[in-house]
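A single protein chain has been removed from this complex, and every other one stays in its place.
Going by the order they are written in, the chains are A and B; count residues from 1 in each one.
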Amino acid sequence: MSVWLALLLMSALAALAALASSFAASQSRARARDALIGAINDLLPQTQCGRCTYSGCLPYATALAEGTADINQCPPGGDTTARSLARLLNREAKEVDARFGAMPATSMVAWIDEPACIGCTKCIQACPVDAIVGGARFMHTVIADQCTGCELCIPPCPVDCIDMRPFAPRFEAASSMRPQR
Amino acid sequence: MIATVGAHGGLRLEGHKERSTETPIALAPPPECAILPLDQHAGMRAEPVVKVGERVMLGQPIARPQGEISAWLHASISGRVATIEPRPAAHRAGDSTLSIVIESDGRDERWPAHTSMQDFRERDPIVVLEHIARAGIVGLGGAAFPAATKLMGALRSKDCTLLLNGAECEPYISCDEMLMRERAHDIVLGAEAIAHAIGASQCVVAIEEGSSLAEATLREAVSRASAGSIRVAIVPNVYPAGGERQLIATLFGREVPFAGLPTDIGIVCQNVGTAAAVAKWIQDAQPLVSRIVTVTGDGVRRPRNLEARIGTPFSQLIAACDGYTERMHQLLMGGTMMGIALPSDDVSVVKATNCIIAASALDLQPRAAEMPCIRCGNCSEVCPARLLPQQIHLNARASDLEGLERYGLMDCIECGCCDYVCPSQIPLVERFRAAKPELAKHLMARSNARDARLRYETRNERLERLEAEQRQKLEEKRRQARTRSP
Partner (left out) sequence: MPFPTSEPPHVVAPLTVSRVMRLVIYALAPTIALHVVFFGPGLLIQICLGIITALAAEALALRVRRKSVRQYLLDGSAVITAVLIALCLPPLAPWWLIVSGTAFAILLAKHAFGGLGMNPFNPAMVGYAVLLVSFPAQLLQWLPPQVAELERVEISLFHTVTTILTGSLPAHLTWDAITSATPLDALRTNLRMGMTMQEAHASPIFGGLGGRGWEWINLATLVGGVWLLAMRIIRWQIPVAMLGALALCAGVMYAIDPGVYAGPVFHLTSGASMLGAFFIATDPVSAATSDRGRLIYAAGIGVMTYIIRTWGGYPDGVAFAVLLMNFSVPLIDRYTIPRIYGHAERP
C-alpha cells in the first residue's frame, strides 16, 4: 500500500515539476529567442537590401534564429559578418555564398543624375532607410552619408537616372594626417 | 610638491636636454624661400586667398580656414607667391601636400593691417576670442590643433580651468623649457588673455621636475602677474606625462572620457608656446609666423634652440647649427618616441615642428630581431592608457576586430611605451597603427548600421501609421456614405 502511495506521490511531484519547468522554459525561450534575434540583427549591416532573399535585416535575423536560413546569405556584411554570425550562433564559419550577390569591394552609394530626374518619388518610396529626399515633380537627391547601398531604388526609376558610385567622405578628417600628440 | 594622482604607467627616460639648453634661443635667418603647407594644422585644409605672382608681406593672411576645425595661415616672409603646388612636407613624413611657396624679397616688410589688443582686459571676452582666432595660432606642442577652436569648446563649460602645458614629455625636446626660461612674461600675458577670453578663473602652469631655471623664472613672472590666480605645478619627469590626457590625470586625478575632450571635465589645455604666441599677437599684432625649434642630436655640430620662421627649410636650420657631424644617421621631427623619421631635410618648418633631431647611432637604439610575445606584461605595466598591449597584439595578428575593440585599440595614444619595453622587440605601435583603420572602418560601419536601422524602423512605423490613418479615413467615408443613402 505505502509503496503505491509513495509512487503516486513521487509521480505527482514529478509531473508538477515537469509542468512548472516546461512553463518556465517556454517563457524564457520566448525571451531568449527575442534576445537572440536582437543580437543577430545587431551584427547585420542594416542595408535592408533583401539580397538574403528575406525582406530586410530583421526578417533574416528571425530566420537565422529559427534555423531556417544560413549564415552566408549577407553580401553587404561580407565575410566579417558571416564570421561574427558563426561565432554568435556556434555554427561553422563559412564565406558568403556568391549566389546571393557579389561582395562590394568598396562601399557604394546611390547617385541620382539630377538633371535627368523627373521627380516621380518612386525611389523615395523604395528607399528603406529614408536616405533620398525630394518632392513630387522636384529633383531628388541621395544623402550619401545615409545611403546603405541597397540598390532598391534603381529598378523603380522610370528614367534610369540612378547609378551606384563609390562612397567618398565629404571631407578628409584630421586622421589622415599622421597621428601626432 | 610633485603631483602624480591618477597617472598610470609611463617611462623614466633619459632627457638629453642639456645639449640644446646651453646657449640661449638664437634667431634663425629668414629663409630665401618659405614653403607653407596648407594642411599644417589638424582638421580641414586652409584655402589660399592669394594668387601665384602676388606680392605678400610678413604676417599677411595667405590662406583662410575652411570648416569648423581649421586655421589661418600667414606669410612668414615678405616677397612674391612663387607657386601653389604639392611639396614634400615634414608633418607628412616627406610626402607631398599642397603648399604655398613664397620667394623672399629680402625686405621682411610687415603687413600693416593687423592691430594689437593690449587693452584685452577691458574688452568683451568673445571679442578677445575672435581676435585670437585670426592669428592662425595652433597648439604648438606638436598636435597643431587650432587653438581658437579648442578655446571655443571651453565656452561650453561654465568655469574652465586653463592648463598650460610646459612639460615636454619626450626626450631631446627643450623648446618649451627655453621659452619658459627666457620668455616667461609672454607666457603669463598669453595665459591672462586666454583666461579672460574663455572666462577661466583658474590657471595652472605644469612644468617638469628638474628644470629649476625655468621654474624660477616662471614663478617670478607669475608673481608679477596682475591677476593672482596662476599656479605653477610640478609634474614628474615621466614620459608621456606631458601628453594632454596624461597631464590631466597626473595633476587633477581626473580622466578625459573616451571620445570626449578635456572641456567635458572643465579643463582646457594649451601648450606654453601657444600662450606665448597669443601674447605676441595681443601685444605686437604678430600672427603665428615663427616658432621655437629645438635642433639637437649627436648628428648636428651645435645643438641649440632657434626661433625659426614657419616655412624655413630644415637644411637651413641645420646650417644655422653649423651643419651635420660625420656621425649623422637619421633625421627626426619631434622626439625619439613619437617623432617622424624624414627621408630628407628638404622639408620646411611647420607650426607643429617643435624639434628636429639629427640623430647619430648613439642617439638611437636599433631593434633586435623580433621574437614571439612571451606575455611578460611589461607593456601593460607602462601603458598610460591602461591597455593590455599584449592582448591587442594577439588580436591584431588574428585580425579579430571584436577582440581589438574589447581590448581598446582605439584608446591607444601611440606613445610607444609598450614598444620601448618589449623584450621580444615587437614593433607594437606600428602594428597598432596598421590595425586601427580597419577597426575604425568596422566601428563606423556599425554605427552607420545602427543609424540605418533606426531610420528603417521609424520609416516602417510611419508607413504603418499612415496606412492605419488611411484605413480609418476610408471607414469614415463608408460610414458617411451609408448614413446618407439609407
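Note that in this section a residue touches a chain if its C-beta (ideal position, glycine included) is under 8 Å from a C-beta of that chain, and two chains touch if they have at least 3 such contacts.
Model, not experiment: these values are computed from the prediction.
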In the full complex, displayed partners of the excluded chain: B
Full-complex contact with the absent chain, from B:60, B:237 or B:330: B:330
Per the touch definition above, residue among B:322, B:430, B:461 or B:475 touching the missing chain: B:430
Sole residue of B:26, B:155, B:319 or B:364 that reaches the chain not shown, by the stated touch rule: B:364
Touching the absent chain when the full complex is considered, from B:350, B:373 or B:452: B:373
Where the missing chain touches subunit B, by residue: 8, 93-94, 171, 245, 249, 255-258, 260, 329-332, 334, 336-345, 359, 363-365, 367-369, 371-378, 380-381, 384-388, 390-391, 406-408, 411, 414, 416, 419-425, 427, 429-430, 433
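Just so it is clear, only the chains that are shown with their structure count from here on.
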Subunit A-subunit B separation of Cα centroids, rounded to whole Å: 40
Subunit B to subunit A touching residues, read off their complex: 39, 42-45, 67, 69, 91-93, 141-144, 240, 243-244, 334, 338, 340, 352, 401-402, 413-415, 433, 440, 442, 445, 448-453, 455-456, 458-459
Subunit A residues within the subunit B interface of the complex: 41, 44-48, 56-57, 80, 84, 107, 128-131, 146, 148, 171-172, 174-175, 177-181
